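Just one protein chain is left out here, and the rest sit where they should.
Moving on to chain A:
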């Protein structure tokens, strides 16, 4: 007896294309409430696998006949068992290959646009976790920004495109996910850049990412220019790419703004955050396309699965950019903050090189939703 597997990639396509799906999530109730596969056209039923050990009859009547059914668990094992039990009852259901772990690690590359002289810019959408990474390619050279720890995906992608990775940047020291930047730089001989103000405790060598730094990739000299924009962390730095794109890191998102409390005291950095958003960004061209390091809700995805919007539109539509009263702004970003990301202190230590957990532990540390924003 075999039941069908559905890969994280197939589920990601369904989410992006807004296709109907019914998810029977068999993890325990707390895990489901904390974090699940999100999508505009997904229906859910959460019944823990351990309540189905004596039979699945009780859920069969609640399953729809007119849409695909996907059984989801943490790592796959329980979902295979439940899918097989459903199969015995005559219900056609697939299981999520690799479970929520695979969902958390899946990256969907989406082209966000062309750069001058044939260059290309790609966004890697980590759809289960809300992280966004970038690769700019020009004339056989590539630069990567905010890479996740699934480094093979970036290395393979660059190879497919025939590009040598020359520069690897992190806009800031991440607290919600483990960076793959250093590993990619080590594997390729690329330069790894970090903002020095975030890197005081790191235990490895890095190049300093400072305001005004310019690097060019390829003979076409696609320019990547650094713009110091503190507030989420004290070192947070944005990038302007090819005078077209503004990579905002965790300072500005499509429908929210960065939170200032993950690496220090919110009170200390709230002024920096306001200045970055309301002064530094306000001076930039409205036509720049904002490319953030995260998204929080599926509504932030465009139809093609990309997460991008013009800066001028964000100044009109993003609530966090439209709070005139400074005290009101202060209150919003320092009070009633969402819970901090799971294991964020250990994630920061890992990104500093202070601890080196094995892959399984790194996975566990990253489990759960992204929580980098204030809305």
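In this text, contacts are C-beta pairs under 8 Å (C-beta built on N, C-alpha and C of every residue); 3 or more make two chains touch, one makes a residue touch a chain; residues count from 1.
By our rule, contacts and distances are computed from a predicted model.
Only one chain is not pictured, and the protein name UniProt records for it, out of "Sulfurtransferase TusA family protein", "RagB/SusD family nutrient uptake outer membrane protein", "ABC transporter permease" or "Cytochrome bc1 complex cytochrome c subunit", is "Sulfurtransferase TusA family protein". Summary of contacts with the chain left out: across A:75, A:221 or A:310, the touching residue is A:75.
Looking at chain A, the residues touching the absent chain are 28-31, 48-51, 53, 73-75, 77-78, 81, 364.
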